[in-house]
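I am attaching a structure below and will ask some questions about it afterwards.
The complex is shown incomplete by one protein chain, all other protein chains being positioned as in the whole.
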Amino acid sequence: MSLAPLSLHKPNYLSVSNTLRSWLLTTDHKRIAILFLISITFFFFIGGFAAVLMRLELMTPHADVVDKEAYNRLFTIHGVVLIFFFLVPSIPGVLGNFLIPIMIGARDMAFPRLNLASWYLYLIGGIIVLTSILIGGADTGWTFYTPYSSVYSNSAVFTMAVGVFVAGFSSILTGLNFIVTTHTMRAPGMTWFRLPLFIWSHYATALIMILGTPVLAIAVLMVAVERMGVGIFDPALGGDPILFQHLFWFYSHPAVYIMVLPAFGVISELVTCFSRKRIFGYTFVAAASLAIAVLGFLVWGHHMFVSGQSAYASMVFSIISFTIAVPSGIKVLNWTATIYKGRVWLTTPMLYAFGFIGLFTIGGVTGLFLAAMAIDVHVHDTYFVIAHFHYIMVGGTVMAYLGGIHFWWPKMTGRMYPEGWAVFSAILIFVGFNLTFFPQFLVGYLGMPRRYHIYPEEYQALNILSTAGASILGIGYLFPFTYLLWSLRRGPRAESNPWDAAGLEWQTTSPPPTFNFEKTPIVTQEAYAYELVSQEDDLPGRPNPTEGEIPVLDAPPQEDQP
Amino acid sequence: MSSESSVLAHHFDDLEQQHEAATLGMWAFLVTELLFFGGLFTGYTVYRWRTPLAFEEASRHLDLWLGTINTGVLLVSSLTMALAVHAAQLSRHRAATMYLLLTVLLGAGFLIIKMVEYGHKFTQGIYPGSIENIHVPPELAAQGVQPNNVALFYSFYFTTTGLHALHMLIGMGLLLSLAVRTARGRLMGEAATRVEITGLYWHFVDIVWIFVFPLYYLIGLT
Partner (left out) sequence: MSAHVVPIRVYMRVFAALMVLFVLTVAIAFVDFQHLLPFTGAAIINDIVALLIAFSKAALVILFFMHVRYSSRLTWLFAIAGAVWLAILLALTLSDYFTRHWLT
């Protein structure tokens, strides 16, 4: 609290100017991050609302809330909005934009105006997609499979595809900026192997963004062209619909890693900070990010085992898919090894990190089931697949996103959030999530297909469980939304380093000044030098383990000193 | 130093860093562009492999003469672009302006020839999505060539060359604005960087055509 007056007197990036114009024309990466935060939260609730309606419909085996046409539109809105307008830009757009320049000791991104353009493209794409929803919505699913999407569907596919196309360019510009910034803007002494793992994982993400997204762009452009009557994929015109699937999944499988690699980066920061330890095997974790980015491009055919793709190609895709488990496994192992014998401080961000590690592991292991061709044929397009990727996307990415938002909230806003409410909602979200999606593994394995609004009676019990879980999860998400907004005015002022974390972002004020640092920092040590602070007993800003109600798991002392 | 500080953006330490960032940024963007056109070339490869005779039949209806002239025009424009970069690097304002304008002119020539070519196709009844006007010679029809497959070639031809032309238009706009800057002789250090990275873009568009030309115009001539 003693530092609070300091941040009051010196202008920070939030207080320099408060006109609408100063926000809409800003080139400050931190303000752009806030713009992304606001717009992404908006789209999160749009996509979430579609999910609420779907879960309500699925409470009974009959059509009682929506009919089949409306249901098709709901799951399309849910998928398109939450994938292209929430998950893909979530952690990169908000936390990546805010933190990358600060973490490497730069004053801004390499291309600040391109950064702003990226947000505007995102917004324009989002408005086009909202328009598509208002004029009836598309009913193709987020995958836009041809020839249904390009020839037969009587819905607003064209508009939806254009929206996704535009948002794709937002993603490309973000990725381009991250890559160039990481290469050219590092502070003196910030060598590649001193970079926080957050930077490594965002660098890997950015590679996927610039290498994969253009192929998605050309694929949806071809769908748009075919909707104007020019044959490309339509088998009636001699085309091959599976070609679309190849182009689509060349992006959309790596896109899974666009969504989850930044989450890996967040978890590496949280786990080290709240275990008071260096990351276990820094180089392996960093290299695993790049390995995932590269291998992620070699496996897309595992989405197409039942599409009519050559069985021989499927075998190759299946085998390479298994190898992705190796770098993913390295990461989980290294986080676990980092926590092992650490002085674990169970704050809200750490709770989310624990949630992430467990749920991502379940999601990843069920992914191996699906990479095996025989099992995939059995459970393809069932709720098993739905549960699998929600464990990765929601259990993984959203958990990490929330964990990261809590962790860096003091830095971004200069305010602390209420810890009690935050712990409560983290637990609520974890419980709600598992109750929603674990039954879907079971009902999917029993054979319930995805994308239907009605189903046989025998699946009802599991569906009711899932809907019950979804209501808990939905309410769980409203809590952080509410108390974080509340904390903007009422939260206690944050010190510059409330968690005693390593990393350059904690060495500047909360919130940081416009150019991030008073003067360019000079880096002299590796990331995560926690043993330098963890030797001291009473750390500033951290509750004393003996008095506080926050449990601290200390390693047994006899193993520390042989 | 005062001239340097006026062109150095606030977040860079020096012009070297700014130049490095701009060059790397353009290369990363070109990688994106390569994959963008790559999707079209992948579609072309797949369909040509499935129906080679239909693609050769369709290709023979393209105007080889105009396509060849256009290839030459683009190659010359790449040379003038390279010379513009050379002049800009040596701060020769007049030469840089002249070469930039020459490049724009050659680009315009390319687009005009392209329009003439499109016009010919349209009068022959060949346009994106046309099938009814495609007549397959009987000896090819006997080998299983269908008008549908011939039409697919034109789908890719029009999409690829259309996107290529759009890229040229964007490039010409960029070059024109650079020509205005260099003509005024302002911002020389930074302007040289801009000419360089716009040059990279222009050469890339040329490279796309280097592949379009043999793959679309030069098949089935024997």
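Letters A and B mark the chains in the order given here, with residues in each chain numbered from 1 onward.
The working rule: contacts are C-beta pairs under 8 Å (C-beta built on N, C-alpha and C of every residue); 3 or more make two chains touch, one makes a residue touch a chain.
The structure presented is a predicted model; accordingly, all values stated were derived computationally and were not measured.
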| item | value |
| --- | --- |
| Residue of A:Trp300, A:Phe360, A:Phe430 or A:Phe517 in touch with the missing chain, whole complex considered | A:Trp300 |
| Absent-chain contact - pick from B:Glu20, B:Glu57 or B:Glu117 | B:Glu20 |
| Full-complex contact with the absent chain, from B:Leu163, B:Leu176 or B:Ile210 | B:Ile210 |
| In subunit A, positions touching the absent partner | 183, 211, 215, 242-243, 246-247, 250, 297-298, 300-301, 304, 308-313, 316-317 |
| Interface with the unshown chain - residue positions in subunit B | 15-16, 19-20, 23-24, 27-28, 30-31, 34-35, 38-39, 41-42, 45-46, 49-50, 68, 71-72, 75-76, 78-79, 81-83, 86, 89-90, 189, 192-193, 196, 199-200, 203-204, 206-207, 210-211, 213-215, 218-219, 221-222 |
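In the analysis below, only the chains that are shown with their structure count from here on.
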| item | value |
| --- | --- |
| Subunit A-subunit B separation of Cα centroids, rounded to whole Å | 36 |
| Parts of subunit B lying in touch with subunit A, wherever the complex brings them together | 9-11, 13, 17, 20-21, 24-25, 28-29, 31-40, 42-43, 46-47, 50-51, 54, 128-129, 131, 146, 148-149, 151-152, 155-156, 158-159 |
| Touch list for subunit A against partner subunit B, complex | 106-112, 114, 172, 175-177, 179-180, 183-185, 210-215, 217-219, 221-222, 225, 228-232, 236-240, 243, 246-247, 250, 515, 520 |
